[in-house]
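I am attaching a structure below and will ask some questions about it afterwards.
A protein chain is absent from this complex, but the other protein chains hold their places.
Labels A, B, C, D, E, F and G are assigned to the chains in the order they are written; within every chain, residues are numbered from 1.
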Amino acid sequence: MKRWEFRLSGTGGQGLITAGIILAEAAVIEGKEVVQSQSYGPEARGGASKAEVIIDTKKINYPKVVIPDVLLAMSPEAAQKYGSEIKEGGTIIVDSSFIENFVNEKAKVIKIPITKLAKEEIGKTFVANIIAVSALVGLTKVVSFEALKEAVLNRIPKGTEEINIKALEIGWRWAQEKV
Amino acid sequence: MKRWEFRLSGTGGQGLITAGIILAEAAVIEGKEVVQSQSYGPEARGGASKAEVIIDTKKINYPKVVIPDVLLAMSPEAAQKYGSEIKEGGTIIVDSSFIENFVNEKAKVIKIPITKLAKEEIGKTFVANIIAVSALVGLTKVVSFEALKEAVLNRIPKGTEEINIKALEIGWRWAQEKV
Amino acid sequence: MRPDLQHLFRMEKLPHIWCPGCGHGIITRAIAEAINESGIDLDKTVIVSGIGCSSRAPGYMNFDTLHTLHGRALAFATGVKLANPELNVFVITGDGDATAIGGNHFIHAARRNIDLTVILFNNNIYGMTGGQYSPLTPTGKMAATSPYGNPENNFDVAALAIAAGASFVARGTAFHDKLLVNSIKEGIKNKGFSLIEALSMCPTSYGRRNKMGSAADMIKHLKDNAVNVVTAQKLPPEKLEGKFLIGTLHYKPYREFTEEYDKLIARVQKEGK
Amino acid sequence: MRPDLQHLFRMEKLPHIWCPGCGHGIITRAIAEAINESGIDLDKTVIVSGIGCSSRAPGYMNFDTLHTLHGRALAFATGVKLANPELNVFVITGDGDATAIGGNHFIHAARRNIDLTVILFNNNIYGMTGGQYSPLTPTGKMAATSPYGNPENNFDVAALAIAAGASFVARGTAFHDKLLVNSIKEGIKNKGFSLIEALSMCPTSYGRRNKMGSAADMIKHLKDNAVNVVTAQKLPPEKLEGKFLIGTLHYKPYREFTEEYDKLIARVQKEGK
Amino acid sequence: MADKPLDIDQKSCKGCGICYSLCPKKAITGDIRGKVVLSAPDLCSRCGICESHCPDYAIFVRREKK
Amino acid sequence: MADKPLDIDQKSCKGCGICYSLCPKKAITGDIRGKVVLSAPDLCSRCGICESHCPDYAIFVRREKK
Amino acid sequence: MKKRKARLVQGNRACAEGALAAGVRFFAGYPITPSTEIAEIMSEELPKLGGKFIQMEDEIGGMTCILGAALTGKKVLTASSGPGISLKQEAIGYAALAEIPCVIVNVQRLGPSTGGPTSTAQGDIMQARWGTHGDHPIIALCPSSVYECFTLTVTAVNYAEKYRTPVYVLLDEIIGHMREKVEFPDISELEIIDRKRPDCPPVDYLPYKIDKTLIPAMADFGTGYKWHVTGLMHDETGFPTGKPEIIDAQLKRLMNKIEKYEDEILLWEDIETDDAEILIVAYGSTARSAVEAVENLRTEGIKVGLFRPITIWPFPEKALRSKLENVKHIIVPEMNYGQLSLEVERVCKDKAPVSGLYKVNSLPLSPNEVMAKVREVL
Partner (left out) sequence: MKKRKARLVQGNRACAEGALAAGVRFFAGYPITPSTEIAEIMSEELPKLGGKFIQMEDEIGGMTCILGAALTGKKVLTASSGPGISLKQEAIGYAALAEIPCVIVNVQRLGPSTGGPTSTAQGDIMQARWGTHGDHPIIALCPSSVYECFTLTVTAVNYAEKYRTPVYVLLDEIIGHMREKVEFPDISELEIIDRKRPDCPPVDYLPYKIDKTLIPAMADFGTGYKWHVTGLMHDETGFPTGKPEIIDAQLKRLMNKIEKYEDEILLWEDIETDDAEILIVAYGSTARSAVEAVENLRTEGIKVGLFRPITIWPFPEKALRSKLENVKHIIVPEMNYGQLSLEVERVCKDKAPVSGLYKVNSLPLSPNEVMAKVREVL
């Protein structure tokens, strides 16, 4: 397997760091090498948020994304800030609930109304991150759906299994449609 | 003039540091090079006390006494502690008010009942240090009596001129008798 | 923003970095309003802060502003004020900044009764570092470093300031905006150490962990549990259970440090001692 | 020395370094007597101090003794006590050590109401460094750094401790030896933060500069100006002018920190939260 | 809209909900993201509560000039 | 001198004068350097004031054994 | 060997878990980004183990509190970052002189001053050695991975206990905050060292005894030894002394006790150094970029190697010099303006020129930057 570099971006409160951790833990379940990191704004809460995950079968030295294979952008600011940094032929998933008119010539741009789906199909916007990570895995197949599901179930609060599985399925389905 | 090294020792409260400063200031008045230093016990008051003065006509590099030409010992502990460190043929002045049976083969030992003199002839033990420094100058002639007197008058509190001059004279007289 | 307050802000620095619903913004506005109404010389006004979410406030305010080190605002401010007593010196600080790492400077500035107007943004938590308990976090409350409930007792910071020597002490909240503005104005007028404890809300790091609901719920909590000192005097003790007092808690002007020092200089220069 | 106290001292370290007439020796003896009479386990007793003439006392006392850093005795002692609550932990500190550089640890240890018995040797000065003014040097007094009289206000350290959260606060003097011994014994009994302010004399660095006469004069001054709190209640205010109170100033036991922490552990180990 | 009782700076609003939860007249409400909207301008009494409690200075109440 | 009321440790005494200035019976005084001397043993009431106020632990009052 | 489960763990958590595995049962500190997770985890985990956590009023309180606790026999830890570490300096010197075992984790952030609280840097390397006044011994370990955060914290606790000395674990923000797949060794596989305690009766006990081990036994407070601890110069009994010969002997023992055991204390790693003509010296997260650079450049046939000091202080001077045979140029990439590179220059200047590659702007040093620098000196 090649080295995969993911960048998940948006604003604080969208659960992107959790999404990154889930993706990384799914990779652990599959026995892959993985490094996850994140960047912070000033010490205070509420600003921009960015999580990065690198997955490989070889040992990972440099722990930061050099140029992402896959970018997830969940807010217009994030799309604006990170939208141009992408590997030639890479994939950009944008949350079309908020982001309009996004273009990038180098990459495949996949528009999914992630937050809308969460709101409309599940009724809880906080599962948007799960839809997103599922779509991202669905598009790249970097880990299996089963591993992802296990990782999600390990992380989430008790009692929310059902809606999270539903979110996973929505993301997966959208991804399959887009491939 | 040769390099003169003086060590003035006793207990805190006997005014030995003041005596050292006066000796040093007398040397300044005469245009000589001079360095004065002192050593402290633990930060607290009341312990042993030691002042050192080096007088020379040349620039003084090393500011500490290597081996004194002249030692003043105003307490039995001081005599005990410093009594053996003296230049061959040097001079040791001991306050015979407190110190009995002091011997040193290398040096000339001069016994003066300094504190008793202060008490009996002036009625104030606190001028003992002035008697001592005057005796010490009288024995060595390292500076003139006039310079010493000027230095004393510069340092002491107003109103104590008379008793200090008297103390100077007592010390000087005793020294002349001993030379 | 109200146009008549805009000149007190660095408008180009807004919006601020605080979270949605953070009480600090409300208190900052109240300070600006108090300064505006008190008519002090804006060019001769310095605002000093430590480190924390609250301590970011001066950066948005249009004065000489000094964002210092965690806990040290009062020591810096003491230097500013003593070096130039002409200046109006304000200190903005947090509960952690003022009473944890800064506790010593706090009691000593109060002891000296140095003429500083101190606004302590009390959100009962270390907001900026993500919600660890502070000396003003009530016993039993949840925080990032008290996952089993805070085992420590908390200070009554107003009582502490009074015992240390502050000449003016008042308490306000983010809800009681008019009272807060007035307390700050009184603090400005007092020639001496003035503490205004301003109860704030931190929905992000405190409210959430302690199931206090939304920012709106938290501000209502401030509304519902405050009792004005004047009213309180007429109430039986049972009625005050679980409540806190707002208004002027202490006012007793006495010798102020920088004035005394100036007198000392005048005396020494004249009489030599 | 009384033979029945000798086992509490490191006799071979005596005579101590304090100046002739220094009150610290008297207070140190009183501590030994209080320990002796209170019957605590001497092997399980730790005496912690900071830096200063007063803080040299533990070196003469026959226990596990910890001479720490200037101002930090209470923070070290907090570690000792919390790590092993079985130990009886005493803190010996000076007015400078406890209320200047150590002021923050002082108010926080009081806030936690942690079970420490603190004896503050108050000689109103930094003795060890040669007589600079401390936060307990009265306004106007002469010191090496206040050659024109101390321009600062001084703390009432007992009031400060009470406001911060101490559960037992008493004041004694080097003259009132029996009362001092009793206060220390009460402090030992109190499960919580106990402060005993012991007024001392520093003839070398304070008395001389302030023309207070000999050590004997200074101890008489303590005798003549102290009023027992119990007596004071019956006296009209004029009679208390210029006097100070001695005896138990505050006693209000409440939740003690290390006990609470042990409860927390028990609960977490049993219930997991 | 010269007699609009208040100006809202939508960009500054962070949608905390304080203003419309405190508004005694229910003249303002929150949109889907919680951001304030002036939903019933006629109800507004220009009391200023929303203005002085907005942590983000996003509301300005137009008062009568004297 | 089995019935000497107190023992003095001359080496420890620093001559501060506290003991003999506090002694209610004037049983002790100071020598030329201020160090304590038991000048009037018969006057001593063994009250212990000197003992407990000596900063240098230089006095031990002999009390009756029970 | 026990079967362990691979997990995704953060560097800061690994430090905390390592400390607990090594037997740490007391933590005192004050929150500061980016070290705060360590305190938070300790506040949650210690009570479960009967240990104690206390959030002190400031960093000085945190440092001095653990020293008090250590004297009762506990293994102790504190964690902080730049501003807090600066505040702790006086107390760290006390720990060194009074010889109280303790471990200080410094998760380095961008400095000086408040600097960049959430940004990475390696700016406190020299401070770890020289931050407190006066000559003093110090040990500092520097992990490059989450796994090492665990194992080196265990080592740090062991060293602290064995050598009666403060030990730093120097992370940088990247290492502290990144998560990595790890399989920590089981506690049963770890070597855990406890401090030497006296076996003599109290009357014979010398808490600062000069013997051939150079490391005196340490009695727990409350066990009847009634000893004295001070930050003043002291003799074998622990009591203050002003005697020059005793001060000399005790200070020399203090410095020599670390030197004597350097063979055990000094840890390092080297990669492709046998025939290296260009040697990179790197540590912490920067070493990961260097490894990547070496691997890449070797595929091009460039003779480059890496020397990674793991024990930063004392510096593995001899080990480094032993790798210099063919070296023509040394490169030291650091996220600071040149700190360890000064030490490398001191050690190696007579053998090969030393070039620093410095970057201090909140971003990590990348493998590409290291490779570019190597090509520059080729």
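Everything that follows uses one rule, which is that a residue touches a chain if its C-beta (ideal position, glycine included) is under 8 Å from a C-beta of that chain, and two chains touch if they have at least 3 such contacts.
None of the values given here were measured: they were computed from a predicted structure.
Participant: Would you indicate which residue among B:S39, B:S96 or B:T160 is in contact with the undisplayed chain?
Facilitator: B:S39
Participant: Taking the full complex into account, find the residue in G:Y94, G:Y205, G:F239 or G:Y261 that is in contact with the omitted chain.
Facilitator: G:Y94
Participant: In the whole complex, not just what's shown, which of G:D124, G:E161, G:D220 or G:E236 touches the removed chain?
Facilitator: Going through G:D124, G:E161, G:D220 or G:E236 one by one, G:D124 is the residue touching the chain not shown.
Participant: Could I get the residues of chain G that touch the absent chain, sorted low to high?
Facilitator: Chain G touches the chain not shown through residues 60, 82-83, 85-87, 89-90, 93-94, 96-98, 108, 110-117, 119, 121, 123-124, 126-127, 129-136, 230-233, 242, 244-245, 247-248, 251, 255, 336-337, 339, 342, 345-346, 349-350, 360-363.
Participant: Since one chain isn't shown, list which residues of chain D touch it in the complete complex.
Facilitator: Where chain D meets the chain not shown: residues 51, 69-71, 100-101, 103, 126, 128-130, 132-133, 135, 144-148, 152.
Participant: Taking the full complex into account, what residues of chain B touch the chain not shown?
Facilitator: 21, 24-25, 27-28, 31-43, 60-64, 66
Please note the rule applied: only the chains that are shown with their structure count from here on.
Participant: Report the inter-centroid distance (CA atoms only) between chain A and chain D in whole Å.
Facilitator: From the centre of chain A to the centre of chain D is 61 Å.
Participant: If you average the CA atoms of chain E and of chain F, how far apart do the two points sit, in angstrom?
Facilitator: Spacing between the chain centres: roughly 85 Å.
Participant: List, in ascending order, every residue of chain A touching at least 2 other chains.
Facilitator: Only 41-43, 46 qualify.
Participant: Where does chain E touch two or more other chains at once, residue-wise?
Facilitator: Answer for chain E, listing residues that touch two or more other chains: 14.
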